[in-house]
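Here it is, the structure, as structure tokens.
A single protein chain has been omitted; all remaining protein chains appear in their positions.
As written, the chains take the letters A, B and C, and residue 1 is the first residue of each chain.
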Amino acid sequence: MHTTLTPASSGAAASSALFPSNRTRPINVAVVGCGYWGPNLIRNFSTTPGAKLMAICDLQPERLAKFKAQYPTVETTSDYAALLANPELDAVAIATPVSTHFPLARAALAAGKHVMVEKPMTATVAEGLELVALAEVNQRVLMVDHTFAYTNAVRKIRDMVASNQLGELLYYDSVRINLGLFQSDVNVLWDLAVHDLAIMDFALGQTPVSVSATGHAHLKGQHEDIAYLTCFFESNLIAHLHLNWLSPVKIRRTIIGGDRQMLVYDDLEPSERLKVYDRGASIEELGAESLRRQKIDYRMGDMHAPYITPGEALQCNTAHFIDCIEQGRTPLTDGQAGLRVVRILEAATESMKRRGEPVSVF
Amino acid sequence: MHTTLTPASSGAAASSALFPSNRTRPINVAVVGCGYWGPNLIRNFSTTPGAKLMAICDLQPERLAKFKAQYPTVETTSDYAALLANPELDAVAIATPVSTHFPLARAALAAGKHVMVEKPMTATVAEGLELVALAEVNQRVLMVDHTFAYTNAVRKIRDMVASNQLGELLYYDSVRINLGLFQSDVNVLWDLAVHDLAIMDFALGQTPVSVSATGHAHLKGQHEDIAYLTCFFESNLIAHLHLNWLSPVKIRRTIIGGDRQMLVYDDLEPSERLKVYDRGASIEELGAESLRRQKIDYRMGDMHAPYITPGEALQCNTAHFIDCIEQGRTPLTDGQAGLRVVRILEAATESMKRRGEPVSVF
Amino acid sequence: MHTTLTPASSGAAASSALFPSNRTRPINVAVVGCGYWGPNLIRNFSTTPGAKLMAICDLQPERLAKFKAQYPTVETTSDYAALLANPELDAVAIATPVSTHFPLARAALAAGKHVMVEKPMTATVAEGLELVALAEVNQRVLMVDHTFAYTNAVRKIRDMVASNQLGELLYYDSVRINLGLFQSDVNVLWDLAVHDLAIMDFALGQTPVSVSATGHAHLKGQHEDIAYLTCFFESNLIAHLHLNWLSPVKIRRTIIGGDRQMLVYDDLEPSERLKVYDRGASIEELGAESLRRQKIDYRMGDMHAPYITPGEALQCNTAHFIDCIEQGRTPLTDGQAGLRVVRILEAATESMKRRGEPVSVF
Partner (left out) sequence: MHTTLTPASSGAAASSALFPSNRTRPINVAVVGCGYWGPNLIRNFSTTPGAKLMAICDLQPERLAKFKAQYPTVETTSDYAALLANPELDAVAIATPVSTHFPLARAALAAGKHVMVEKPMTATVAEGLELVALAEVNQRVLMVDHTFAYTNAVRKIRDMVASNQLGELLYYDSVRINLGLFQSDVNVLWDLAVHDLAIMDFALGQTPVSVSATGHAHLKGQHEDIAYLTCFFESNLIAHLHLNWLSPVKIRRTIIGGDRQMLVYDDLEPSERLKVYDRGASIEELGAESLRRQKIDYRMGDMHAPYITPGEALQCNTAHFIDCIEQGRTPLTDGQAGLRVVRILEAATESMKRRGEPVSVF
């Protein structure tokens, strides 16, 4: 799935042309949108090796002024078209509201720029399909910023799944709740579930076949602020996401149950982010009879909390984007990954409107 | 809803006849079924004022022998029919597998005994309707042991809702997961969701109109071991229950969001079982704009953890049953309450079979 | 230190005479004192194999009446002398105020009874020496109920120390605080520090050479309710105990730092009572330079929480007492262990009076 671009199929030649080995200048990047998330991109691209933060683009002059003061050598502009017209610009990183991802990314790809776009990649599957096609045709890197895929904790989870340490996957169960409506243009699924769907896409190696979602919009005229999403798979796996913008407490806890081991991933726990629980036998071996009516209050085996190296995901993410441009590689979280997540979000939103009626994903 | 029986409608006269004020002996109770939960009933009825633990009934002789040693003066028997034929017996408390609740309770009511039955009250709505009708006709107390309704924490929650301290209810959100299959005859909804449905029935003052449920049975030939249940109401309230028999960690946490305050009820937290969060303004007053894009990481106002008096729920529960018999009162958790919960469980099971398709409750 | 009694030195012959192999009756035990802790002894001796709870002795008739109702076949008495005069009685378990341990235990040993006495064993070192000598002379078992030594968690710690898994011991650091004055006749050291001193005596294999203690009595005319105790050893080990009867929160957390691994033992943590932390290198290998100014926020290696089998310590404790009587064995927590703990408590109380001035222990 995450293959390297080969010369025949996707033009390493073109890449080579763009970035000849004797290239001496860094990749010039513009960050588009500097509201909530953009400042992180600005900060990270300004220190990513091989990258040069060339420009910052936003429609609000006061935001631009603030960053101009901090980064006096960086160009600030509200004219996106002019920015794209600059042949010195190699790539854009888009951190604007979801509804604008598509037109901004399409324009950038059309102008021959590499594109990194915030999650969710687009507001619809149709838009996503078009971006993926355009990137393919134009031989440009299209990367979606599925940030969690670049954290050490999620990479560790992916390794545990891939090496079959957990055994057959039984469930993925995530609670992602906090106080604060961070998005005005999308519902809580597109704002919060997108993180779990990106983690699942990256780490589980399976894709849902259908979904059932429920939710509620408590504020008149606003999007759903609470949502629950079940994903069905062809295998024995079931996934459930639990999203809430109106929670008095902040929780970021994912439980992944396997046939051999189970893990709890708590992203707010500073010292024991991952806990892996042994059971000593598979569920099948234990059998229903031995599990039945046992007063197993807490656990049956040892627990192990592997050390997770600290490090900011985004730094790794921006470095990966630059590396993919330089080496002509397909990103770990490419347009296809972005599209798979958008497919689920679109189906889930449809199901939520019908109070949980199952909707096929593909 | 929780009215006292009046003379005209439900026979205080009959009650009076049964328990004349000059009655000098205690209420004679038999506990039926002494597997997982029965021992708690035995222990509590043996010390409930006004009650006398007269008999223990179970089909397994070794269980009976064990209790005979501990309670030498209590009759132990495997003959339920003979037990019911004893005119000295006033009441039975039934703690057997769910599928047997109905025949055992029906026989007891038919024999003129008062009945306390474990949750869920019956395995079907039809059975529940019949029990309720029979208790009404025979003027006997029919109480379902919705244990949590008798805890000080849940009573406090009920008071907070009733006094409008939380404001308009926005959501009820519960995670009830642990390791261990405690039931062979029912799925995880009937085993675990029943607790939340009983709490909701007791404390929220609202009844769901439809449900959507999803789940999965990971062990071949067994019931669903994971389930997710959304309840829709006519109001702005949405409820969601999260049940899992295969979790590596034990969690019992309920969040109730109101327009004014929100509370977190953690039944495993020894010292701060209830936490109540202020926001200083209603959600409507705050408005989407002020909540939007605020980096509200944790909370906006004070938190208050009211002192919850310790005390075992079941003691209070058995005392309430005896009191209802003596005073001819309707239990707080009567047959109607038991029936309301069974209606939801039946609809949820139906929805779960259809992968989340919404099913009407009433 | 914890050797089995040999025939020559300590009279297995005498033991054999007392308990001939053809003995068919259980060991008859009397529990003396049934206030705070006694009921636990009563409950456990009533189900300990090989033991028979023969009598309960207390000065308060209402307490005796309560237990008579629960254990109708057990003798209840206020006449300790008469109890000891009964040749059928083999052993007494003493759970009275500390100041009475000595006279009660001395009388029992003098009467040829085996003795289990609550911690601390005696109120002074002089008393402890006399009890130990008397037990030796009379060839009777003298066991101090250092309860924690019989828990699975502390046994696991002892194994880890003994097998050098932790490496050279660097520190033992315990916080044992809660709300409530449980003792009127002793200060908080004798009430709470005794637990840690018993754990240290059992698990660390080292004995302090001197102590420094500080504390304060906040209530006029009462004993110290807060105390801090440092124990100095001949080795590189330092121990510190932190005791408080006036804490708003309950904490029972011990950290044991070793040169190779460190562990946190939290007795209130239901699922992860022991956590063992790796460092990947010894402190000496790491060296001051590598540790210096590192921003090591949380940890450097994996954490492992071994599964601790549930089980009540006291059941194991009473069984061990019976076993020692039957087999003529020296208890794991014998009179010498009790005496070592009392030596430290006496020295600590002396140091506390002098505001921390160091006091030699032996």
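In this section, a residue touches a chain if its C-beta (ideal position, glycine included) is under 8 Å from a C-beta of that chain, and two chains touch if they have at least 3 such contacts.
Computed from a predicted model, the values in this text were never measured in an experiment.
When the missing chain is restored to the complex, the residue among C:D159, C:E234 or C:E357 that touches it is C:E357.
In the complete complex, the hidden chain is touched by one of C:G33, C:P120, C:G257 or C:P306, namely C:G257.
The chain omitted from view is touched by exactly one of C:G35, C:P103 or C:G311, namely C:G35.
The chain not shown here is touched by just one of C:T47, C:S99, C:N164 or C:N236, and that residue is C:N236. In the full complex, chain B touches the omitted chain through residues 270-272, 278, 297-307, 310.
On the side of chain A, the interface with the absent chain consists of residues 249-250, 268, 270-271, using the contact rule stated above. Counting over the whole complex, chain C has residues 35-36, 170-171, 173, 175, 177-184, 210, 212-216, 218-219, 222, 226, 228, 230, 232, 236, 238, 240, 242, 244-250, 255, 257, 262-264, 275, 277, 279, 283-284, 287-288, 291-300, 351, 354-358 touching the chain that is not drawn.
By definition in this document, only the chains that are shown with their structure count from here on.
With respect to chain C, maximal separation of chain centres occurs for A (centres as means of Cα atoms). Work out the mean CA point of chain B and of chain C, and you get 43 Å between them. Averaging C-alpha coordinates per chain places the centre of chain A 55 Å away from that of chain C. Here the spacing of chain A and chain B, counted between their Cα centres, is 42 Å. Shared interface positions of chain A, i.e. residues touching 2 or more other chains, are given as 297-300.
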